[in-house]
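All protein chains but one are shown in place.
Our next item is chain A:
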Amino acid sequence: MSNQEKKTKKLSTKYYYFMQRGLDAELKKQLDEEEKRIISDEHWFLDLPELKAKENYIIEERSCVPCEDLVYGRMSFRGFNPEVEKLMLLMNTHKEEEEDEEEDDVSRMETDITDEEMARRYESLVESMRNKFAKKRNRSTVTKSEEDVNCNVVGDQPKKVFLKPQD
């Protein structure tokens, strides 16, 4: 009787496991172990001693930008291009902030994001919302031509209106 019980037990676990909602924890472990055994036998590996990468204390640096602390490449003077002047301040103070992290700037309020960044994000958000709700025909023509830093002028095509048939 015990043999039969065992047999049925085995049968039920082997052939009917897919009917159950989930496997038992033990069954899962057994299956995993079997899989690992199968994998490890077939798994190929290099039979070499463990090579440790030599830690090099000489680092190569190809660019001269960090060597000489070069500033941002776009510049504008005496208000010729206000967008670029804002960029200059942003990029160069960003670089200074990286260097002097210990200095406390008490004059400005501590915020998570700067005011300029907030304004910029809001601007782009407004633009994207406008784009989203613009009609499909107008979507491509809604461009930021005035606020573009480079003052690229994009021609505005005449709006297409329904033409009544002259019949």
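Operating definition for what follows: a residue touches a chain if its C-beta (ideal position, glycine included) is under 8 Å from a C-beta of that chain, and two chains touch if they have at least 3 such contacts; residues count from 1.
Heads up, the rule we're going with is that contacts and distances are computed from a predicted model.
S.K.: The complex lacks one chain in this depiction; which UniProt name from "Exosome complex component RRP40", "NADH dehydrogenase [ubiquinone] 1 alpha subcomplex subunit 5", "tRNA-splicing endonuclease subunit Sen54 isoform X6" or "Metal tolerance protein C2" does that chain carry?
M.R.: "Exosome complex component RRP40"
S.K.: Provide the residue numbers of chain A that touch the chain removed from this figure.
M.R.: 55-81, 84, 87, 90-91, 124, 149-154
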